[in-house]
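Removed: one protein chain of the complex. Kept in place: all other protein chains.
Labels run A, B and C following the written order; every chain starts at residue 1.
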Amino acid sequence: MTVSVTATLLLSCPDRPGLVATVADFVFRNGGNILHADQHIDTSEGVFFQRVEIDLDGFLPRGEIEEAFAPIAERCSMRTAVRFSDEVARIAILVSKQPHCLFDLLGRWQAGELQAEIPLVVSNHLDHADAVRLAGPVYQHLPITADTRAEQERGLLDHLRRHEIDLVVLARYMQVLGAPIIDAYRGQVINIHHSFLPAFTGGDPYRRAHERGVKLIGATAHYATEDLDEGPIIEQDVIRVTHRDTAADMARKGRDLERVVLARALRAHLEHRVLPYGNKTLVFE
Amino acid sequence: MTVSVTATLLLSCPDRPGLVATVADFVFRNGGNILHADQHIDTSEGVFFQRVEIDLDGFLPRGEIEEAFAPIAERCSMRTAVRFSDEVARIAILVSKQPHCLFDLLGRWQAGELQAEIPLVVSNHLDHADAVRLAGPVYQHLPITADTRAEQERGLLDHLRRHEIDLVVLARYMQVLGAPIIDAYRGQVINIHHSFLPAFTGGDPYRRAHERGVKLIGATAHYATEDLDEGPIIEQDVIRVTHRDTAADMARKGRDLERVVLARALRAHLEHRVLPYGNKTLVFE
Amino acid sequence: MTVSVTATLLLSCPDRPGLVATVADFVFRNGGNILHADQHIDTSEGVFFQRVEIDLDGFLPRGEIEEAFAPIAERCSMRTAVRFSDEVARIAILVSKQPHCLFDLLGRWQAGELQAEIPLVVSNHLDHADAVRLAGPVYQHLPITADTRAEQERGLLDHLRRHEIDLVVLARYMQVLGAPIIDAYRGQVINIHHSFLPAFTGGDPYRRAHERGVKLIGATAHYATEDLDEGPIIEQDVIRVTHRDTAADMARKGRDLERVVLARALRAHLEHRVLPYGNKTLVFE
Partner (left out) sequence: MTVSVTATLLLSCPDRPGLVATVADFVFRNGGNILHADQHIDTSEGVFFQRVEIDLDGFLPRGEIEEAFAPIAERCSMRTAVRFSDEVARIAILVSKQPHCLFDLLGRWQAGELQAEIPLVVSNHLDHADAVRLAGPVYQHLPITADTRAEQERGLLDHLRRHEIDLVVLARYMQVLGAPIIDAYRGQVINIHHSFLPAFTGGDPYRRAHERGVKLIGATAHYATEDLDEGPIIEQDVIRVTHRDTAADMARKGRDLERVVLARALRAHLEHRVLPYGNKTLVFE
C-alpha cells in the first residue's frame, strides 16, 4: 500500500451554518480529496472546531494552501493551522535521573512508531549518556544549581535552537522550565506527571497517597505552561493499587503508567490530532 | 438550552474523491447546517462510510430528504439511511430468569437515558412480572418447550408486531431466536453474552474459565444473526478475576459487566452511531 | 455444596514475632480449622493486621470465642472483632432524587448477592416510594429544610433504631449527616461520591471537569466521617471521557461508575474484609 502525503487543516471559529460545506467545497474546488474529517461544536461557547485531512495528490501545492484558504479564514474569523503528514518533528527529550520515559520513547522511535526525529537528549545528570548515544541522539549534559539556573536555561534554549527542535518532551525532567523556553515553545512542550484521587500537592506524593490508602494512582500528560502542572490535559490513565503496595510499589506502577500515557499523548500531538482550546484540548481520534 | 431536532444520514459507498464535499454541498444547498460529521475509509476494501448529523431547522422537510438525496446516492452507488433524533424507538426486552440486564435497562429508561419507549417485556418465565408492570411495560409470558418452540415464536412475532416494536433486546434471553424473527428484525436484535480469553464453547463457561485459571472475563454485545453469538460486535469489555473468585463470583462479576456493555451498545444503536458492515460494525463516537 | 458457618477474627496490634503462630495455635487448640487467613504488616508503623476465617463446626460456641481469646488479645495489645458469616446486616439506604444506586442495590439484594436485609429506605423526597415498596423495604419520607434539619436527623436516628439498622448506605443522599448519626454509626456509614483528576472542590463538579477537559472521571466509596468526603477510602474506579462528552454525558457515565464502586465497597464491608486503620482501610481479598 502506498501511503500518500496528506495535509491536515486544523480550524476553529465562531460556529455558524455552512462551515463544513464551505471547507469541503474549498477542498473540492482545488482538486483535493478529504480522507478524514472530524469536527466538534462546543455548544455552550458556540465554537466550531474541525480537523480535515486531505490527500495532497491533485490538491494545491503545499506552499499555497494557507494563502488560498485565507479569504475563508478571514470571513469566518477562523484560526487555522496547516500541517503535513510527511513533516518530521524534531524532538528534544529532557530527562533527569529516571530514564523509564526516555528509553520508552527511544524504543518507539527505533521501532518506527513516531513520525519524528530525536536528535537531542538533554539532562541535568550524566547517567544515561552512553545508552542514549548508542541509540543515536546527542546527549547534552547541562547540570543545574540554584545559582546557575538562568544560565543553564539560556544554554538549553541555545541547544534547542541549534538542533532546530520543534517539540520538547519533559520525560521526568525534574526542573521547572522558565518563561523564556515556555514562550519560545508555546504549545510545544509536553510534560508527564503523576495524578491522584484525591490530589496531593507538595512533595513525595506516592508516600502521601500510600498514607491516604488510595486504591488508584494516575498519570497525566499535558502541555506545559508557566503553571507547570496546570496546562491543557492531553491524556490520562490510572492503575489499581492495594494496601499491599508500598510507596515504592506505587512509584514503580506509576512509572509503567507514565510511559504509556506520555507515549499516547506524544503520538496524538505528532499526528496533529490535538487542538488546544482555552486551558483544555480536543483530541481527535 | 433548546435542543433542535436533527437528521442523521448514514452512508456507505465505494470510495472516490469529492464524497465529503458532495454531501456537504447537498446539505448546504438545501438550507441545512452540519452539526456533526464523522467518516471512515476502509482503505483495504476501498469503502467510504459517513455519518452526518444535520440541524432540521431550515433544512428540507423530513419526508423529502431521502428523495432529494437519491440522485447523489445513485450516482455514487451509496447505501443510505436517514434517521431523526426525535424518533423514539419502540423496544421489546426479552428475558429469561436472570433479570440484571432487564432491570438495568428499565432503570436507565426511567432515568431518561434512553431515547426509546419500552412498551413490552417478554419472558419464558413469570418471575419478574410484577416489577416490570409497576415500571410500566406489558409483561408477556410466553413459556417455551421443545414441542412448542415454533408456536411460541409465532406468538412472539405477533406480540412484537402488535406493539409495533422496532428493536429487540435479548437481555439474557436463554433461547435461540428462529429465522423468522431474525429475518423480520435484521440488524434490529441486540444480544449480550459473556466472552473469554481463550474462548470456551459449550455449556457452563464460567466453571470452565475458572478451571482454566483465566485472569479476565469479558462480555460482548452484538447484533444477533442466525449464528447466535457470531454477529457483528458492537461493544466489549472485561473485568479482572483471580484464583480467589469462585465460578459463582465470576458469574456475578460477569453480570455487572453484561449490564454496562449491553447499555453502551444499546445507546450507540439508538443514537444511530452504529454502522454495520459485513460481519463487523463501525461505532462512531 | 453445604456452606458451613464461619467466624472471622479481625485483629490489629503492634507487630512482634510469633503472632501468626499464636493465633493459629489458639484456633487449633480450640478445635477450629482455619479456612482463610490473610495478614498485612505496616512496616513503617510496625503494626500487624490479620483476618482469620474459621470453620465454626467443631470450634468454640460463638458466644465464647471473644472471651477465650481475651488473654492473647491483652498480652499482645490487640484490637479484635469477631464476626460470623451468617450474620445478616440490616441496611438502611438513604437516597435523594437520583435512584441509580438505590435500585442497583435493591436489584443485587433481590438477586441474593448481598448477605443483608434492607428493611428501610429513607429519602427526603417522595419520588421512589412505590418502586421501593414493591421491592419490599419500608419507604420513609423525611423531608428536610434548613429549619428542620436537627429535627429531621432526630427522626432519622429514631427510624434507624426502630428498624435495628446496622449499616447506613448513602446512595446519593445529598444531605450532610450530623454528628449524632455519624457517632451512633461510626465506621458503619458508607458514602459514594465522584472524584476527579485533578480534584474539583465546590459545586457542579461535572461542569468544571468538562471545562478543564479531563480525560477520566472517577468515583470513590468511603466511610463517612464528620468531614463528609474525607473518610477512609474503600474502593475507587474511573471511566474514560472525551471532549465529545457533555457535562450531562459525564454525569451519566459517573452514575454507572458510582453504582459498581458502591456495590463493591458494600460487598467488601459485608464480607468483613475491610479493616479501617487511621484514615485509611485495608481491604482483604
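As a convention for this text, a residue touches a chain if its C-beta (ideal position, glycine included) is under 8 Å from a C-beta of that chain, and two chains touch if they have at least 3 such contacts.
Here the structure is a predicted model, which means the values were calculated and not measured.
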Going by the touch rule at the top, give the shown chains the omitted chain contacts.
A, B, C
With the full complex in mind, choose from A:E66, A:E87 or A:E113 the residue touching the hidden chain.
A:E113
Of the listed residues C:G58, C:P71, C:P143 or C:P180, which contacts the missing chain in the full complex?
C:G58
Residues in chain C touching the chain absent from view:
1, 17-25, 27-28, 32-41, 43, 55, 58, 285
Residue-wise, where is chain A in contact with the chain that is not depicted?
98-100, 103-104, 107, 110-111, 113, 130-131, 134-135, 242, 244, 252, 255-256, 260, 263, 285
Where chain B meets the chain that is not shown, the residues are 40, 43, 195-199, 211-216, 218, 220, 232-238, 242-244, 246, 277, 279-283
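Heads up, the rule we're going with is that only the chains that are shown with their structure count from here on.
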Sorted by contact pairs, first entry is A-C
For the copies chain A and chain B, the interface residues, called same if over half of the numbers are used by both and different if under half, are same
If I superpose the C-alpha trace of chain A onto chain C, what rotation angle comes out, expressed in steps of 5 degrees from 0 to 180?
180
Whole-Å gap between the CA centroids of chain A and chain B:
37
Chain A and chain C, separation of their C-alpha mean positions in angstrom
41
Multi-chain touching residues of chain C, meaning two or more other chains, are 242, 244
